[in-house]
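A protein chain is absent from this complex, but the other protein chains hold their places.
And now, chain A:
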Amino acid sequence: MLEVKNLVFAYSGQTDPWSFQFAAAPGQCIAIHGASGSGKSTLLNLLAGFLEPRSGDILWQQESLRNCPPWHRPMTSVFQEHNLFEHLNVETNIGLGIHPGLKLTPQDRQAIREALQSVGLEGFSKRLPGDLSGGQRQRVALLRAILRRQPILLLDEPLTGLDREARDTLRQLLLEQKAKGVLMVLASHDEDDRRILADSTYNL
């Protein structure tokens, strides 16, 4: 169970602080709904530990994550863009998700190859992100998130700006993950994304 309890945050100069509160279970997808500027990305960054809340707590399986650094939190983020290290090739980008020092076993490498193949990216392992299309980059980012095998996925507009075909592929991947018991927190403007992926909605 992921529980967000009275999480309060304000940027410096912001008079009216945000307060977040929701809960979600493994295998569920909760959609964060709200106008732009309502704090969707902020909430996801608070969960990931990129921002420090003023008060409140985040619980995962009854344990507080409040004082956990980002690298010890059981979650992976996928943003709308800038998900990849531009100077490293596709294989390395994914591999760094499996081991932060790229110490990969032959099985790991095999898994990367198969994953790339499964989303129609075979032969792209040595390419740089700059050489890929937006949809291809997003597939790589999602593969890395999946192969990292963390119980929570934080999705911040992951499908925005992609063409129809790419969206369909990625939605399929996400649904598979949900079926495997991954908890997803989804921030999306898109009505279809929420309808297809989400089980519940948290309105900001």
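As a working rule, contacts are C-beta pairs under 8 Å (C-beta built on N, C-alpha and C of every residue); 3 or more make two chains touch, one makes a residue touch a chain; residues count from 1.
The rule we apply is simple: contacts and distances are computed from a predicted model.
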Problem - Undisplayed chain, where the name is taken from the UniProt record, one of "Thiamine transport system permease protein ThiP", "CheY-like chemotaxis protein", "Lactose ABC transporter membrane protein" or "Urease accessory protein UreF" - result: "Thiamine transport system permease protein ThiP"
Handout entry: Residue among A:Q28, A:T42, A:S77 or A:S125 that touches the chain left out of view
Key = A:S77
Fill in the blank from the handout: Touch assignment to the omitted chain, from A:G39, A:P53 or A:G97, lands on A:G97
Handout entry: Contacting the left-out chain in the complete assembly, out of A:A166, A:V182 or A:A198
Key = A:A166
Problem - Contact footprint on chain A, counting only the chain that is left out - result: 48-50, 60-61, 69-77, 79, 82-83, 85-88, 92, 96-97, 99-103, 120, 126-128, 130-131, 133-136, 148-151, 163, 165-166
